[in-house]
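For this depiction, one protein chain was excluded, whereas all remaining protein chains were kept in their positions.
A, B and C are the chain letters, set down in written order, and residue numbers restart from 1 in every chain.
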């Protein structure tokens, strides 16, 4: 828990999960947090294979769809990458 | 069978059956038969309670829908009275 | 069998099994139940269904052929029950299995619409008189299943 308190848990699904070969990432952030758009850019820089999936995805912040990319993402938050849905 | 050979079997359904309280009628016809429209008029004359159902119905002659009311109905034929359908 | 007129209980699970087939990704089933409507004679407790069997089966088979040709349905079910049905019982089950869902919906809709309009099946309401409550008069409703 201590470790998670200084990190954001990134959840990856479908093409994003396949691009990285894993379901979750622990992403370190400062105690003040980071803007969502900066977080996404940093992810794309660190994992170029994730770029395509990130561009096509919606983001879900602590279970709620993120409409404002200036929202601060803080330590302990959950940040999910949702590629286009394919249920049915 | 001898008796049926000089008669038409009239099949009554739904409101037509309820109007007369029976499912079938044996209707005598001459060996040359009778035109369908004349048969229907004779039925309505003999059973006034059947008039309403007859006006709303389609007729089925030996299992086929009757489109031409001048068709002759001959002894041994089946003549069905189909009020509007209500399946489902 | 894809076309059926029977006095026995209709099984939707059985219909689903009849609608299995390779490559048929979308299955739509419609089931009609007897409703406790209020008719002229009171509260409906049952419907008596009757049919003119031979022309009805021919017409059902023609509807099945049409659904296969028009919507590419790979499997079709057109089942109707006859005899006395109590409120809540299933009177009709139709279904279509197609490659995709849009065609399956259109086909199933076509099946039930055609069945109701053109198959010689009739229902007669069996109702009990209803005592009208003094304070809250009920609205009359006389529509039947589906």
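Keep in mind that, in the parts below, a contact is a pair of C-beta atoms (placed from the backbone, for glycine too) under 8 Å apart; a residue touches a chain by one contact, two chains touch by 3 or more.
Keep in mind the model is a prediction, meaning the values are calculated, not measured.
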Query - Chains still shown that are in contact with the chain withheld from the display - result: A, C
Query raised in the report: Taking the full complex into account, what residues of subunit C touch the chain not shown?
Result: 11-13, 16, 20, 22-36, 88, 99-101, 104-105, 108-109, 112, 143-146
Report task. For subunit A, enumerate the residues touching the unshown chain of the complex. Result -> 11, 13-14, 17-18, 60, 63-65, 80, 82-83, 85-88
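In the analysis below, only the chains that are shown with their structure count from here on.
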Requested in this report: Select the category (line, ring, star, complete, other) that matches the graph of chains linked by touching.
Outcome: other
**Report entry** Centroid distance [mean C-alpha coordinates] between subunit C and subunit A, Å
**Finding:** 50
Query raised in the report: Residues of subunit A that touch two or more other chains: which are they?
Result: none
Report summary line: subunit C touches at least 2 other chains through residues none
